[in-house]
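The other protein chains are all here in position, but one chain of the complex has been omitted.
In order of appearance the chains are A, B and C, and numbering begins at 1 in each one.
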(Lines give C-alpha, C1' and ligand atoms only; values in the text may rest on other atoms or scores of the structure.)
Protein backbone atom coordinates (compact mmCIF):
# COMPACT_ATOMS: atom_id res chain seq x y z
CA UNK A 1 0.00 0.00 0.00
CA UNK A 2 1.02 3.60 -0.53
CA UNK A 3 2.13 5.42 2.59
CA UNK A 4 2.05 9.06 3.72
CA UNK A 5 3.22 10.43 7.07
CA UNK A 6 1.66 13.52 8.68
CA UNK A 7 2.22 15.31 11.94
CA UNK A 8 -1.04 15.83 13.77
CA UNK A 9 -1.66 19.59 13.60
CA UNK A 10 -2.76 21.21 16.84
CA UNK A 11 -5.88 22.72 15.23
CA UNK A 12 -6.93 19.22 14.14
CA UNK A 13 -7.69 18.31 17.75
CA UNK A 14 -10.99 19.16 19.41
CA UNK A 15 -12.22 19.83 22.93
CA UNK A 16 -12.15 16.10 23.71
CA UNK A 17 -8.36 16.45 23.42
CA UNK A 18 -8.14 13.98 20.57
CA UNK A 19 -8.19 14.42 16.79
CA UNK A 20 -11.62 15.54 15.58
CA UNK A 21 -13.51 12.94 13.56
CA UNK A 22 -13.95 15.60 10.87
CA UNK A 23 -10.21 15.65 10.13
CA UNK A 24 -9.80 12.13 8.80
CA UNK A 25 -11.51 12.66 5.47
CA UNK A 26 -9.04 15.48 4.82
CA UNK A 27 -6.07 13.24 5.63
CA UNK A 28 -7.50 10.51 3.40
CA UNK A 29 -7.94 12.99 0.53
CA UNK A 30 -4.37 14.22 0.97
CA UNK A 31 -3.10 10.63 0.95
CA UNK A 32 -4.96 9.92 -2.30
CA UNK A 33 -2.79 12.44 -4.14
CA UNK A 34 -0.67 9.67 -5.74
CA UNK A 35 -3.93 8.28 -7.18
CA UNK A 36 -4.86 11.73 -8.48
CA UNK A 37 -1.48 11.80 -10.24
CA UNK A 38 -2.21 8.49 -11.98
CA UNK A 39 -5.25 10.13 -13.59
CA UNK A 40 -3.77 13.61 -13.86
CA UNK A 41 0.05 13.63 -13.74
CA UNK A 42 0.34 17.44 -13.59
CA UNK A 43 -2.51 17.75 -11.05
CA UNK A 44 -4.03 20.28 -13.45
CA UNK A 45 -7.24 21.88 -12.20
CA UNK A 46 -8.67 22.24 -15.69
CA UNK A 47 -10.39 18.99 -16.60
CA UNK A 48 -9.97 17.43 -13.16
CA UNK A 49 -10.95 13.82 -13.90
CA UNK A 50 -12.41 12.48 -10.64
CA UNK A 51 -15.39 13.00 -8.36
CA UNK A 52 -16.08 11.47 -4.98
CA UNK A 53 -19.27 9.41 -4.69
CA UNK A 54 -19.13 8.24 -1.07
CA UNK A 55 -16.87 7.62 1.89
CA UNK A 56 -17.15 5.57 5.02
CA UNK A 57 -14.79 5.88 7.95
CA UNK A 58 -14.61 3.45 10.88
CA UNK A 59 -13.00 4.82 14.01
CA UNK A 60 -11.17 2.11 15.95
CA UNK A 61 -8.99 4.01 18.41
CA UNK A 62 -8.62 7.66 19.32
CA UNK A 63 -5.80 9.59 17.67
CA UNK A 64 -3.85 12.12 19.72
CA UNK A 65 -1.67 15.16 19.24
CA UNK A 66 2.08 14.68 19.67
CA UNK A 67 2.82 11.61 17.51
CA UNK A 68 2.80 11.44 13.75
CA UNK A 69 0.28 9.33 11.87
CA UNK A 70 0.78 7.11 8.85
CA UNK A 71 -1.95 6.84 6.23
CA UNK A 72 -1.78 3.72 4.05
CA UNK A 73 -3.68 3.67 0.77
CA UNK A 74 -4.66 0.86 -1.60
CA UNK A 75 -7.40 -0.03 -4.07
CA UNK A 76 -10.11 -2.39 -2.79
CA UNK A 77 -12.39 -2.51 -5.84
CA UNK A 78 -11.86 -1.58 -9.46
CA UNK A 79 -14.97 -1.16 -11.60
CA UNK A 80 -15.58 0.12 -15.11
CA UNK A 81 -15.79 3.83 -14.31
CA UNK A 82 -15.44 3.79 -10.52
CA UNK A 83 -13.09 2.36 -7.93
CA UNK A 84 -12.94 2.07 -4.17
CA UNK A 85 -9.94 3.28 -2.19
CA UNK A 86 -9.15 1.53 1.08
CA UNK A 87 -7.13 3.51 3.62
CA UNK A 88 -5.83 3.04 7.14
CA UNK A 89 -4.61 5.50 9.76
CA UNK A 90 -1.91 4.23 12.08
CA UNK A 91 -0.43 5.96 15.14
CA UNK A 92 2.17 4.40 17.43
CA UNK A 93 1.77 0.99 15.74
CA UNK A 94 -1.96 0.95 16.36
CA UNK A 95 -4.58 0.84 13.62
CA UNK A 96 -6.80 3.79 14.53
CA UNK A 97 -9.20 4.16 11.59
CA UNK A 98 -10.15 2.68 8.25
CA UNK A 99 -11.67 4.44 5.27
CA UNK A 100 -13.44 3.26 2.14
CA UNK A 101 -13.92 5.91 -0.52
CA UNK A 102 -15.66 5.45 -3.85
CA UNK A 103 -14.23 7.62 -6.60
CA UNK A 104 -15.68 8.00 -10.11
CA UNK A 105 -13.81 8.83 -13.31
CA UNK A 106 -15.82 11.92 -14.21
CA UNK A 107 -16.07 14.59 -16.87
CA UNK A 108 -17.10 17.88 -15.20
CA UNK A 109 -17.91 19.42 -18.62
CA UNK A 110 -20.55 16.86 -19.52
CA UNK A 111 -21.29 15.95 -15.88
CA UNK A 112 -20.98 12.26 -16.80
CA UNK A 113 -18.90 9.33 -15.60
CA UNK A 114 -16.51 7.73 -18.07
CA UNK A 115 -14.76 4.36 -18.34
CA UNK A 116 -11.31 4.24 -16.74
CA UNK A 117 -8.71 4.12 -19.57
CA UNK A 118 -6.65 0.93 -19.84
CA UNK A 119 -3.29 2.52 -19.00
CA UNK A 120 -4.71 4.03 -15.83
CA UNK A 121 -6.46 0.79 -14.97
CA UNK A 122 -3.13 -1.04 -15.05
CA UNK A 123 -1.59 1.35 -12.58
CA UNK A 124 -4.59 1.07 -10.24
CA UNK A 125 -4.48 -2.72 -10.49
CA UNK A 126 -0.92 -2.65 -9.14
CA UNK A 127 -2.31 -1.02 -5.99
CA UNK A 128 -5.07 -3.52 -5.30
CA UNK A 129 -4.96 -4.64 -1.70
CA UNK A 130 -6.76 -7.65 -0.26
CA UNK A 131 -6.61 -6.77 3.43
CA UNK A 132 -9.54 -4.38 3.32
CA UNK B 1 -36.55 15.49 11.38
CA UNK B 2 -34.53 18.24 13.04
CA UNK B 3 -33.43 21.03 10.72
CA UNK B 4 -30.46 23.41 10.64
CA UNK B 5 -29.70 26.02 8.01
CA UNK B 6 -26.15 27.13 7.14
CA UNK B 7 -24.72 29.52 4.63
CA UNK B 8 -22.00 27.85 2.59
CA UNK B 9 -18.78 29.52 3.71
CA UNK B 10 -16.41 30.56 0.94
CA UNK B 11 -13.49 28.62 2.47
CA UNK B 12 -15.63 25.46 2.39
CA UNK B 13 -15.35 25.36 -1.40
CA UNK B 14 -12.38 23.82 -3.19
CA UNK B 15 -10.62 24.27 -6.50
CA UNK B 16 -13.39 22.35 -8.28
CA UNK B 17 -15.58 25.36 -7.39
CA UNK B 18 -17.98 23.27 -5.35
CA UNK B 19 -18.13 22.44 -1.63
CA UNK B 20 -15.25 20.15 -0.64
CA UNK B 21 -16.31 16.62 0.30
CA UNK B 22 -14.37 17.09 3.55
CA UNK B 23 -16.80 19.76 4.76
CA UNK B 24 -19.92 17.64 5.10
CA UNK B 25 -18.87 15.70 8.18
CA UNK B 26 -18.38 19.04 9.93
CA UNK B 27 -21.86 20.22 8.93
CA UNK B 28 -23.33 16.93 10.08
CA UNK B 29 -21.55 17.23 13.43
CA UNK B 30 -22.82 20.79 13.84
CA UNK B 31 -26.37 19.64 13.02
CA UNK B 32 -26.15 16.90 15.68
CA UNK B 33 -25.87 19.52 18.42
CA UNK B 34 -29.54 19.04 19.46
CA UNK B 35 -28.73 15.35 19.99
CA UNK B 36 -25.67 16.29 22.07
CA UNK B 37 -28.00 18.40 24.22
CA UNK B 38 -30.29 15.44 24.85
CA UNK B 39 -27.33 13.62 26.42
CA UNK B 40 -25.66 16.70 27.86
CA UNK B 41 -28.06 19.66 28.26
CA UNK B 42 -25.31 22.15 29.22
CA UNK B 43 -22.94 20.87 26.51
CA UNK B 44 -20.37 20.54 29.30
CA UNK B 45 -16.95 19.39 28.13
CA UNK B 46 -16.23 17.54 31.37
CA UNK B 47 -17.72 14.05 31.08
CA UNK B 48 -18.72 14.43 27.45
CA UNK B 49 -20.96 11.37 26.99
CA UNK B 50 -20.58 10.39 23.32
CA UNK B 51 -17.99 9.06 20.92
CA UNK B 52 -18.28 8.61 17.16
CA UNK B 53 -17.78 5.05 15.90
CA UNK B 54 -18.26 5.48 12.14
CA UNK B 55 -19.76 7.65 9.47
CA UNK B 56 -20.74 7.12 5.87
CA UNK B 57 -21.59 9.93 3.50
CA UNK B 58 -23.16 9.47 0.06
CA UNK B 59 -22.74 12.38 -2.34
CA UNK B 60 -25.71 12.72 -4.68
CA UNK B 61 -25.31 16.18 -6.20
CA UNK B 62 -22.65 18.85 -6.00
CA UNK B 63 -23.18 21.66 -3.50
CA UNK B 64 -22.23 25.20 -4.49
CA UNK B 65 -21.37 28.51 -2.89
CA UNK B 66 -24.06 31.19 -2.92
CA UNK B 67 -27.16 29.36 -1.64
CA UNK B 68 -27.78 28.18 1.89
CA UNK B 69 -28.03 24.50 2.75
CA UNK B 70 -30.44 22.75 5.07
CA UNK B 71 -29.25 19.77 7.12
CA UNK B 72 -32.03 17.47 8.34
CA UNK B 73 -31.31 15.06 11.18
CA UNK B 74 -33.14 12.01 12.51
CA UNK B 75 -32.41 8.69 14.24
CA UNK B 76 -32.31 5.63 12.00
CA UNK B 77 -31.34 2.95 14.55
CA UNK B 78 -31.47 2.89 18.34
CA UNK B 79 -29.46 0.18 20.07
CA UNK B 80 -28.57 -0.51 23.67
CA UNK B 81 -25.51 1.73 23.94
CA UNK B 82 -25.25 3.03 20.37
CA UNK B 83 -27.48 4.69 17.82
CA UNK B 84 -27.30 5.70 14.20
CA UNK B 85 -28.02 9.24 13.04
CA UNK B 86 -29.42 9.73 9.55
CA UNK B 87 -28.86 13.14 7.97
CA UNK B 88 -29.57 14.85 4.67
CA UNK B 89 -28.11 17.96 3.02
CA UNK B 90 -30.49 19.92 0.82
CA UNK B 91 -29.71 22.91 -1.40
CA UNK B 92 -32.25 24.63 -3.68
CA UNK B 93 -34.82 21.83 -3.08
CA UNK B 94 -32.38 19.16 -4.17
CA UNK B 95 -31.16 16.32 -1.94
CA UNK B 96 -27.38 16.63 -2.28
CA UNK B 97 -25.97 14.19 0.30
CA UNK B 98 -26.95 11.68 2.92
CA UNK B 99 -25.03 10.71 6.04
CA UNK B 100 -25.22 7.80 8.46
CA UNK B 101 -23.25 8.22 11.66
CA UNK B 102 -22.95 5.70 14.47
CA UNK B 103 -22.58 7.29 17.90
CA UNK B 104 -21.84 5.42 21.13
CA UNK B 105 -22.82 6.45 24.65
CA UNK B 106 -19.32 6.46 26.11
CA UNK B 107 -17.49 7.08 29.35
CA UNK B 108 -14.12 8.70 28.54
CA UNK B 109 -12.91 8.02 32.13
CA UNK B 110 -13.28 4.26 31.90
CA UNK B 111 -13.04 4.21 28.07
CA UNK B 112 -16.14 1.99 27.98
CA UNK B 113 -19.52 2.20 26.29
CA UNK B 114 -22.60 2.40 28.51
CA UNK B 115 -26.31 1.68 28.06
CA UNK B 116 -28.37 4.68 26.98
CA UNK B 117 -30.49 5.79 29.98
CA UNK B 118 -34.27 5.42 29.61
CA UNK B 119 -35.09 9.14 29.70
CA UNK B 120 -32.60 9.84 26.93
CA UNK B 121 -33.83 6.83 24.96
CA UNK B 122 -37.34 8.27 24.98
CA UNK B 123 -36.18 11.54 23.49
CA UNK B 124 -34.19 9.76 20.80
CA UNK B 125 -37.17 7.56 19.99
CA UNK B 126 -39.19 10.67 19.20
CA UNK B 127 -36.64 11.46 16.48
CA UNK B 128 -36.72 8.09 14.76
CA UNK B 129 -37.17 8.52 11.03
CA UNK B 130 -38.10 5.81 8.58
CA UNK B 131 -37.04 7.45 5.33
CA UNK B 132 -33.38 6.61 5.72
CA UNK C 1 -22.12 47.50 11.69
CA UNK C 2 -23.32 44.39 9.89
CA UNK C 3 -24.03 41.43 12.14
CA UNK C 4 -23.89 37.65 11.69
CA UNK C 5 -24.60 35.00 14.31
CA UNK C 6 -22.95 31.59 14.32
CA UNK C 7 -23.10 28.62 16.63
CA UNK C 8 -19.63 27.50 17.60
CA UNK C 9 -19.14 24.15 15.85
CA UNK C 10 -17.66 21.39 17.97
CA UNK C 11 -14.86 20.75 15.47
CA UNK C 12 -13.86 24.41 15.75
CA UNK C 13 -12.57 23.82 19.28
CA UNK C 14 -9.10 22.46 19.98
CA UNK C 15 -7.42 20.47 22.72
CA UNK C 16 -7.26 23.56 24.94
CA UNK C 17 -11.07 23.26 25.05
CA UNK C 18 -11.61 26.66 23.51
CA UNK C 19 -12.10 27.78 19.91
CA UNK C 20 -8.91 27.36 17.89
CA UNK C 21 -7.25 30.61 16.85
CA UNK C 22 -7.26 29.28 13.28
CA UNK C 23 -11.06 29.40 13.11
CA UNK C 24 -11.56 33.14 13.38
CA UNK C 25 -10.33 34.05 9.92
CA UNK C 26 -12.95 31.67 8.53
CA UNK C 27 -15.71 33.30 10.58
CA UNK C 28 -14.53 36.73 9.48
CA UNK C 29 -14.57 35.63 5.83
CA UNK C 30 -18.08 34.22 6.22
CA UNK C 31 -19.22 37.48 7.83
CA UNK C 32 -17.81 39.50 4.91
CA UNK C 33 -20.30 37.87 2.53
CA UNK C 34 -22.53 40.99 2.50
CA UNK C 35 -19.48 42.94 1.31
CA UNK C 36 -18.83 40.34 -1.38
CA UNK C 37 -22.42 40.89 -2.55
CA UNK C 38 -21.85 44.63 -2.88
CA UNK C 39 -19.11 43.88 -5.41
CA UNK C 40 -20.71 40.76 -6.86
CA UNK C 41 -24.47 40.57 -6.24
CA UNK C 42 -24.84 37.02 -7.60
CA UNK C 43 -21.68 35.80 -5.81
CA UNK C 44 -20.59 34.50 -9.21
CA UNK C 45 -17.28 32.62 -9.19
CA UNK C 46 -16.37 33.74 -12.69
CA UNK C 47 -14.68 37.13 -12.45
CA UNK C 48 -14.57 37.16 -8.65
CA UNK C 49 -13.61 40.80 -7.98
CA UNK C 50 -11.67 40.73 -4.70
CA UNK C 51 -8.42 39.45 -3.28
CA UNK C 52 -7.24 39.50 0.32
CA UNK C 53 -3.98 41.37 0.96
CA UNK C 54 -3.58 40.97 4.72
CA UNK C 55 -5.38 40.28 7.95
CA UNK C 56 -4.61 40.91 11.59
CA UNK C 57 -6.53 39.36 14.43
CA UNK C 58 -6.24 40.39 18.08
CA UNK C 59 -7.44 37.83 20.61
CA UNK C 60 -8.90 39.48 23.70
CA UNK C 61 -10.78 36.67 25.46
CA UNK C 62 -11.12 32.96 24.88
CA UNK C 63 -14.19 31.77 22.98
CA UNK C 64 -15.92 28.57 24.09
CA UNK C 65 -18.23 25.91 22.73
CA UNK C 66 -21.86 26.08 23.82
CA UNK C 67 -22.81 29.73 23.22
CA UNK C 68 -23.31 31.42 19.89
CA UNK C 69 -21.01 34.17 18.68
CA UNK C 70 -21.87 37.40 16.92
CA UNK C 71 -19.52 38.78 14.28
CA UNK C 72 -19.91 42.50 13.60
CA UNK C 73 -18.48 43.94 10.39
CA UNK C 74 -17.75 47.48 9.23
CA UNK C 75 -15.36 49.39 6.98
CA UNK C 76 -12.44 51.10 8.71
CA UNK C 77 -10.60 52.51 5.70
CA UNK C 78 -11.65 53.10 2.11
CA UNK C 79 -8.88 53.67 -0.43
CA UNK C 80 -8.80 53.94 -4.20
CA UNK C 81 -8.60 50.24 -5.01
CA UNK C 82 -8.41 48.74 -1.51
CA UNK C 83 -10.33 48.93 1.73
CA UNK C 84 -9.97 47.67 5.27
CA UNK C 85 -12.68 45.69 7.00
CA UNK C 86 -12.96 45.94 10.76
CA UNK C 87 -14.66 43.04 12.55
CA UNK C 88 -15.44 42.00 16.10
CA UNK C 89 -16.35 38.67 17.65
CA UNK C 90 -18.67 38.82 20.64
CA UNK C 91 -19.75 35.97 22.90
CA UNK C 92 -21.97 36.39 25.96
CA UNK C 93 -21.70 40.20 25.76
CA UNK C 94 -17.93 40.09 25.82
CA UNK C 95 -15.71 41.39 23.02
CA UNK C 96 -13.47 38.37 22.33
CA UNK C 97 -11.52 39.28 19.19
CA UNK C 98 -11.01 42.02 16.65
CA UNK C 99 -9.97 41.64 13.03
CA UNK C 100 -8.61 44.05 10.43
CA UNK C 101 -8.58 42.72 6.88
CA UNK C 102 -7.31 44.53 3.81
CA UNK C 103 -9.16 43.61 0.63
CA UNK C 104 -8.23 44.72 -2.88
CA UNK C 105 -10.55 45.18 -5.84
CA UNK C 106 -8.77 42.80 -8.20
CA UNK C 107 -8.97 41.43 -11.71
CA UNK C 108 -7.82 37.79 -11.67
CA UNK C 109 -7.53 37.79 -15.50
CA UNK C 110 -4.97 40.57 -15.64
CA UNK C 111 -3.73 39.95 -12.07
CA UNK C 112 -4.03 43.69 -11.40
CA UNK C 113 -5.84 45.82 -8.84
CA UNK C 114 -8.51 48.21 -10.09
CA UNK C 115 -10.19 51.34 -8.72
CA UNK C 116 -13.37 50.70 -6.75
CA UNK C 117 -16.34 51.89 -8.89
CA UNK C 118 -18.33 54.83 -7.56
CA UNK C 119 -21.58 52.95 -6.97
CA UNK C 120 -19.78 50.32 -4.91
CA UNK C 121 -17.82 53.00 -3.07
CA UNK C 122 -21.07 54.61 -1.96
CA UNK C 123 -22.33 51.37 -0.45
CA UNK C 124 -19.03 50.79 1.36
CA UNK C 125 -19.07 54.36 2.67
CA UNK C 126 -22.40 53.64 4.34
CA UNK C 127 -20.64 50.92 6.34
CA UNK C 128 -17.74 53.02 7.60
CA UNK C 129 -17.32 52.60 11.32
CA UNK C 130 -15.25 54.80 13.57
CA UNK C 131 -14.90 52.53 16.57
CA UNK C 132 -12.09 50.45 15.10
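By definition in this document, contacts are C-beta pairs under 8 Å (C-beta built on N, C-alpha and C of every residue); 3 or more make two chains touch, one makes a residue touch a chain.
Everything numeric in this text was worked out from a predicted model, so none of it was measured.
Interface note: of C:45, C:78 or C:120, the residue touching the hidden chain in the full complex is C:45.
One chain is missing from the display, and on subunit B it is touched by residues 10-11, 13-15, 17-18, 20-23, 65. Remark: the residues of subunit A touching the chain excluded from display are 7, 9-11, 17, 26, 29-30, 33, 36, 42-45, 65-66. Listed by residue number, the positions of subunit C touching the unshown chain are 15-16, 21-22, 25-26, 29, 45, 48, 51-59, 108.
In the analysis below, only the chains that are shown with their structure count from here on.
Seen from the Cα centre of subunit C, the chain whose own Cα centre is farthest off is A. Chain B has the C-alpha centroid lying closest to the overall centroid of all protein C-alpha atoms shown. Annotation: 22 Å between the Cα-based centres of subunit A and subunit B. Each chain gets one centre point, the mean of its Cα atoms, and the points for subunit B and subunit C are 28 Å apart. A separation of 33 Å divides the Cα centre of subunit A from that of subunit C. For subunit B, residues that reach two or more other chains under the stated contact definition are 26, 29, 45.
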